[in-house]
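For this depiction, one protein chain was excluded, whereas all remaining protein chains were kept in their positions.
Our next item is chain A:
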Amino acid sequence: MIFQRAFMAVWLVAGLVMLFIARDYQAPFSYEPVGPRAYPMLMFGLMSLGLAYLIIRPTPIGDGEDQKPLDASSLRKVVACCVILLGYALTFQPLGFPLSAFLTATLCGLLYGGRLMPCALVSLLLSISLYVLFDRVMEVPLPLGVLEFLEG
């Protein structure tokens, strides 16, 4: 419950900041009665009201599959997974898709409880076949990055 309140409080502050920023949006020339600031201010305002209500009277979190409380080891895994995904996002262009995807998939597979060799093998197959499928067959251009010399 504390975490829920804290999260909503951060969200509320962000909403209020947005509301504050939106106040300055004014069109230099305007032919219409409603300018560019009314709508975002209305929406962020209503959202902040709703959040404020929820902070005062939080709804109990349901007992669905998604809402199970986290234990320490799951939390560590979630954080690790976020780091891996961020790494994937940041290396996608510099390292190129095949290499970045191979590394990400291997690490990711290990995190989900796979063993090193099968993970690496599956990842190798995945990254190469997806590269060929998307870049060559379906013409979705993907970066080769450091492997660019192979293309020549």
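As a working rule, a residue touches a chain if its C-beta (ideal position, glycine included) is under 8 Å from a C-beta of that chain, and two chains touch if they have at least 3 such contacts; residues count from 1.
Just so it is clear, contacts and distances are computed from a predicted model.
Student: Hey, which one's the missing chain according to UniProt: "1,2-phenylacetyl-CoA epoxidase subunit PaaA", "Cytochrome c biogenesis protein", "Rhodanese domain-containing protein" or "Tripartite tricarboxylate transporter permease"?
Tutor: Cross-referencing UniProt, the chain left out corresponds to "Tripartite tricarboxylate transporter permease".
Student: Taking the full complex into account, find the residue in A:Val13, A:Leu46 or A:Val132 that is in contact with the omitted chain.
Tutor: With A:Val13, A:Leu46 or A:Val132 as choices, the missing chain is touched by A:Leu46.
Student: Under the stated touch rule, tell me which residues of chain A contact the chain that is not displayed.
Tutor: Within chain A, the residues touching the omitted chain are 3-4, 7-8, 15, 18, 21-22, 25-36, 38-40, 43-44, 46-47, 50-51, 53-54, 59, 61-62, 64, 66-68, 70, 74, 77-78, 81-82, 85-86, 88-90, 92-93, 97, 101, 104-106, 108-114, 118-119, 122-123, 126-127, 130, 134, 138-143.
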